[in-house]
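Just one protein chain is left out here, and the rest sit where they should.
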Amino acid sequence: MELTKKGSSTIFDLGTFERRAHAQRVEHIEEDSIADLPQDLLRNDVPALPEVSELQAVRHYTNLSKKNFSIDGQFYPLGSCTMKYNPRAAHRAASLPGFLNRHPHAPEKVSQGFLGCLYDLQNILKELTGMKGVSLAPMAGAQGEFAGVSMIRAYHEANGDAERREIIVPSAAHGTNPATAVMCGYEVTEVGVGADGDVDVEELKSKVGPQTAGLMMTNPSTCGVFERQITQIADIVHGVGGLLYYDGANLNAILGKVKPGAMGFDVLHMNLHKTFATPHGGGGPGSGPVGVSDRLLPFLPIPIVEKNEAKDEGDWYSWASAENTRQSIGKLSAFSGNSGILLRALAYALLLGEQGMNRVGEFATLNANYLAARLSQSGFELAYPDRRATHEFIITFAKEAKELNVSAMDIAKRLLDYGVHAPTTYFPLMVPECFLIEPTETEDKSELDGFVDAMKAIREEMLNDRDLVCTAPHTLPVRRLDDVKAARELDLSWSAPS
Amino acid sequence: MPYIPHTQSDVESMLETIGVDSVDELFDEIPAGLAEEQPGSLSAGLPELDMLQSMQERASLDEGNICFAGAGCYDHHIPAAVWDIASRGEFMTAYTPYQAEASQGTLQLIYEYQSMMTQLMGMDVSNASVYDGASGLAEAILMAVRSNKTNKSGTVLYAESLNPDYLSVVETIVSSQGIQLEAMAIGEHGTVEIADSSQPEPAAVVIQQPNFFGRLELVDEITNWAHSCGALVIAVVNPTSLGILKAPGFWGDNGVDIACGDGQPLGVPMSSGGPSFGFICCKSKYVRQIPGRVVGRTEDLDGRVGYTLTLQAREQHIRRGKATSNICTNQGLLVTAGTIYMSLMGFQGLKETAIKSHQNCNYLHSRLLQITGVEAMFGGPFFHEFAIRLPIKSADLVDAMADQGILAGVSFTKFDIWRDKYPNALLVAVTEKRTKAEMDKYVDVFTRVLAG
Partner (left out) sequence: MSEVPIELGFASTHEWAKQDEEGLIVVGISDHAQDALGDIVYVEMPEVGQQILAGEEAGVVESVKAASDIYSPVSGTVEEVNERLDDSPETVNQDPYGDGWFFKLRANDDRELDELLDADAYKELCESEED
């Protein structure tokens, strides 16, 4: 079908035998350069990589990019993802040649710039979270969680406490939490969440015991509300000798308002690609630094940067020595994590400063509450109408699903036609047909009002032209895609037409 | 406040709609005593100009070293168009492509990436990336152990010639999952010998090519031997080297089961070793065990070709405690750069890059060996990296040459397992970027440092 072919040529379809980007050729190659290599270890096939000119490649990927929604292009209220503006200044700072071209094994004497930056970021993160130590090593939230749970494990082992085999997780938790606990060799047990969105404290009391290694949770929770009984929860878990882990995915709600350290958490991870505005890149890279209280300090993943103030010529930064990190859980990446992302996060912190950081939580919360109020006033159903929204909130379409046979997914797809990226759908799992909406603090009032208008318009359509909503989107490069076909008839890489 | 657009009148209007008098009221559910009262100790916010000047001061301290270091991170030329396109806001500020219809750019790009990787590796399937080569190897090991139906021993053999940083990360990640790691020793030639393996039969065997010392392993023999023991074979490879070296899908009689490594040489700046991306490729029979995201091609309601995330039921957000991995965010932006790089270079460009790197390497190697007191650590062919033994401590040489603007290589003392055994050893990498003048300067400075 003509339409199909033209709109979707892959880079391979555009190629022609022996076409190439000539400017990228490498010259002065001698004929017999590889004669010293054993013939049987050499390649004798020609893999099908693209054979295109430079303009073809540039045009192809430029046009592909235009098929994407992005923060730069659209309002992107994805709950739990914190899609705030990615400051270009941070990208520029991290791309300065001295940083961009640094080899990870460059000796310390020519690395004082980079090491100084990491040291400063460690301190800033400590200050913001109220924790005693920070490691910048984990490369994303999930790795941060792995580090955190591994440290909990190391702590109990160091105490000779071998009976602790369980990690408790709220039923509403993000999937990475139980997946991580299992990766660290733990069993997972769930504790329920009440109708008001708070963890069921009575159930928690019945579930803790000598087998409890720790509890993983976030605050505000994945329900978008503040866990009001956090102090009690901390006491219950600490009371049986367990540790408390904070999933920092929702840190944006409380930045500058409450510190996780003050709430009693022993260990946490942050998501720099959320809270610190580093770019999401179509699925990464992220960065998931961890912070710890005193008792977990010895176990921090390496590398960590130290400052030596004894030298006469001023500050000297170095990697923490092996002796100082003897009990570390170890390395999580070949080098020092997603270093370029760390530099972006530092740039962001420098741009915001003390006051700016304190405002993040305030304005993220203001925007969310405003949006929640307007949507509620327009007739949409809040999942937790008696609670304050934090930086995010949940709407449920359970009523619309039942009465009009329209699902949250349908509404999400129709929003795309209005030029808005849909909020997170169907998470947390326990609220049926839901949207988890997080506007972030970088959106202005008119953008939020525009979103409300779009939602109202779609509700009209649900009543008068149901089909339009249920077969949305209509204005994007593709219409709704066949997921079942994608999973049943796996086509995961291009092959030449026969 | 930077990036917060609200005016005073916006705030007032919004508070009125909500029905509160102040922003503080919105935090009234937070128990008193938890809220932060005292001012913190961060400095005041900087305008963009000042921030960039401050960062530039720091960056200047680290500038201006000609790079002859490798050990898993390489200084290759990156075509100008790669980051021009990868930095477009539509790529850089998009999120994970969960709403497929709004993410066809990213999804099609990942499909093309997967296609290129399977071709380059000679394998059937690729995922959409993991964090880096080292953590990717850990995931590959977990995957191999899961997938081996007949051998449930949990024992994994790795070549001692594996990158020590990779080994370190693997130990951190797999230690709590009942896996025993055992080394296959290297012989005097710096490669692995299997003749005297008397270990229990492993579930998986890990082999790196070129190995950490730049030496070339007998990958066909090792692959066949591992398969004959009922083990899965995991290859750790440098993608640039596959411009001329045999791809892991063709090792031995049947090819390896899983191929992994780091994609940094494909258009990703060194940037202190991160962010880059790890790749994992496998045979089709293991596709449901591969960690991370996978993009598939399908059709929309009108029969139009489209792309979407598939096989998501294996991932953490659905399978939770029984997921193939806990990975969520991966390295999307770097994959974007890598894909554009491979499109601009094509196989011909990769091949030329590999050959020129090897050519330069041979040149520097032969010049250095002419200097008194310098010896090759291992005899035999090497690719793009080599290890030499010096008459002085290699760390001292690196420090001294750094004063002259040259990053001479990586001292073996950086690695716990080699520090005591080889304190005078240096690992040197040379890419296509190094000019004859730079290499001659290296020899010059090197000679003078050794002389005193």
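Letters are used for the chains, namely A and B, taken in the order the chains are written, and counting of residues starts over at 1 for each.
The rule we apply is simple: a contact is a pair of C-beta atoms (placed from the backbone, for glycine too) under 8 Å apart; a residue touches a chain by one contact, two chains touch by 3 or more.
Quick caveat: nothing in here was measured; it's all calculated off a predicted structure.
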Residue among B:87, B:224, B:312 or B:447 touching the omitted chain: B:312
Residues belonging to chain A that touch the chain removed from view: 483-484, 487-488
Residues in chain B touching the chain absent from view: 149, 288, 312-314, 318-319, 322
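Here is the rule we go by: only the chains that are shown with their structure count from here on.
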Between chain B and chain A, distance of the C-alpha-averaged centres to the nearest whole Å: 20
